[in-house]
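Here the complex is missing one protein chain, while the rest keep their positions.
Per-chain residue numbering starts at 1, and chain names A and B are given in the order in which the chains are listed.
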Amino acid sequence: MVARVTVFILRRLIQSVFILLLTSVLVFIAIYAIGDPIDVLISPEADQLERIRIAATFGLDQPLWRQYLLFAENALQGDLGRSFAFSTPAIPLILERMPATLELAVAAMLLAIGLGIPLGLWVGLRPQSIVGKIIMSVSILGFSLPTFWVGLILILVFAVQLGWLPASGRGATQLLFGVPVSFLTWDGLRHLLLPALNLALFNIALVIRLTRAGTQEALLQDYVRFARAKGLTTSRIVGVHVLKNILIPIITVIALQFGSIIAFAIVTESVFAWPGMGKLIIDSIRVLDRPVIVAYLMLIVAVFITINLVVDIIYSFVDPRVRLSGGRV
Amino acid sequence: MASDHESALASNVPRPTLEVQNLTTEFVTRSGIAKPVRGVNFSVMPGQIMGLVGESGSGKSLTGYSIMGLVDHPGVVTCGRVLFKGVDLRGLNSAQRRAIRGDRIAMIFQDPMMTLNPVLRIDTQIMEVVSAHYPVDRQTARAMARSALVQVGIASPDERLSAYPHQFSGGMRQRIAIAIALINKPDLIICDEPTTALDVTIQAQILFEMQKLCREAGTSLIWITHDLSVVAGLADTVCVMYAGEIVESGTVQQVLALPRHPYTSGLIACAPSRNKPGAPLRQINGSTPSLLALPSGCAFRNRCDRASDICHTPPPTVDEGGQSFRCFHPMPINKFNESVG
Partner (left out) sequence: MSEDARNAQVVSSPALETPMRTFYRNFFSSRVATIGLVGLALIFLAALLAPVIAPQNPYDLATLDIMHSRLQPGERSLDGQLIFVLGTDEQGRDMLSAILYGIRISIIVGFASTTIALALGLLAGLIAGYAGGRVDSLIMRAADIQLSFPPILIALILLALTGPGVSKIIVALVAVQWAYYARTARSAALVEREKPYMEAAVILGLSPLRIIARHLLPNCMPPLVVVAALQVASAISLEATLSFLGLGLPVTEPSLGLLIANGFQYLLSGKYWISFYPGIALLLTIVAINLVADHLRDILNPQLAK
């Protein structure tokens, strides 16, 4: 059995590396091949000589495939080029802002699970109740409303009108294992709440829907009827029997959504002026600072792939049916 | 369907464990009101095994659920009394009913894969039925679970306790379900076709063991099935259900040897074992009527070759020495009671 699981992990690992490679090629081609990268760096009046000089400095005069190999070689050493606009290496630039974005993303994910599952359970158990219907309507709104719009309203209501929470920015930070985090301070939490809520809204709605559907389906199963025949209390039936069955798929979906959350943080960071990767990437896109764009994309893809891989592996351990049959369900 | 209740009070005979009187369950659907259980009456004495026989759609499973109070929306038990040791279960509130379920009355379902929760361990699922009703600590509960597994014949119980349902075969899962049902030593167990999904050999084993366990403990058993042969080997009394009603009841000897209702007679004749080799298999013409469009009077009249005009009115219940049936034209009493239309 150990051998089977190891084989499974190895296969997925190889697949992941392959996808990473493929994506790097695609990204590279898309970014560097379309348009002329030199235009970012020089004024429109620069003469030919200037162009050639810049091209040589940044290695842009080589044929495309050479450029890619150079790029790949550097990438494996952890160097994804220098930002055209900032003249500093791209990766450190992004990594510097990453903790802020991660903090936001993780907070959003926790909110999605912490709010979404209980609400979804409620609706699943009492679909016809008024509260249930209200929750469902709000969840529909959560899906369809643009995140930035909701952010706007949140600021209007909680910051401008009520004055309870700050309208923008990140709160005071403390170092945790050498990384500045803001959730350890009260001020930090106050600043974190609105943006995290904003970012989480879509996923809260998603979790509510998933939980509701899962609960309704679970309640129809024979094992629920059997549990009732055993005389178990409703809270035990829901809290243990139903919950354990629906939890795994839901957490899987949310984990897979994590990459999306990070990507969407771009919008929330813009609305709330949160100093994360999002603002950096927007500015970089505006001026077409390609190394930064490429570095960001590669990072996101790497995050995606890692998450998928980890979730797959954990899933195979956690779901007893999968674990004990050695791998694939 | 004579009630033993009055006679019990009068002559100091032991009270029936379960007495069902005029039980009716309705389903309100968009196409109309269906009554899968209509005016069902029977009683079960302590230590007795009663077979509830009928085709699929006859309402036998629902009768079991109605007794347990497990009828799901949009079904509702609309009338009747379910007297468990003299107390009407329908008059109790949900907390009281929950206290009785799993402790005094247990139920076993048909498909053991579906009734055991696939993501919970076996010991959890056995122990929780004890802790739901009695204040026991984990150690004790686990020990009880272990001996329950031994009792139903599962080897190496300690390993098995930490396992998950899918690691067991169908027969073993059903034994686990039986262990769960027996662990609190209930007075009544309702079994809803528990052996239908199993191999014939396993089926025989389980039947034998259920019978033994119930005789030893004095537990009453209601065995719901469509298979007459199971009833023949296992039960003391039998009730035959058709389209929601009990059409015949009595001891197994009475009903199987001398069936009075044409449907019972037809059922018995249909059993392949009764056929001479080479002769075509018998069948009952027609099919079960839709519950939304039941024939007036006797529900069986459209398939019965003994039916006449009077069968458009509800047939009376006739009692002959403990054997009851509802028919205007019961099968005549003679030794070769075989043929039906």
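As a working rule, contacts are C-beta pairs under 8 Å (C-beta built on N, C-alpha and C of every residue); 3 or more make two chains touch, one makes a residue touch a chain.
Keep in mind the model is a prediction, meaning the values are calculated, not measured.
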Out of A:Q48, A:S144 or A:S235, only one touches the absent chain, namely A:S144
Can you say which of A:L102, A:I135 or A:I293 touches the chain missing from this structure?
A:I293
Selected from A:L49, A:I130, A:V160 or A:L220 as touching the chain missing from the view:
A:V160
So that we can see where the missing chain sits, which residues of chain A does it touch?
23, 26, 30-31, 34-35, 140-141, 143-149, 152-153, 155-156, 159-160, 167, 213, 217, 259-260, 263-264, 266-267, 270-271, 281-282, 285-286, 288, 293, 297, 300-301, 304
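What we mean here is this: only the chains that are shown with their structure count from here on.
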Chain A and chain B, separation of their C-alpha mean positions in angstrom:
54
Given the complex with chain A, which residues does chain B contribute to the contact?
68, 70, 72, 98-103, 106-107, 109, 111, 114-120, 128-129, 132-133, 164, 166-167, 177, 180
The chain A residues in contact with chain B across the complex are 221-223, 225-233, 236, 240-241, 244-245, 248, 319-321, 324
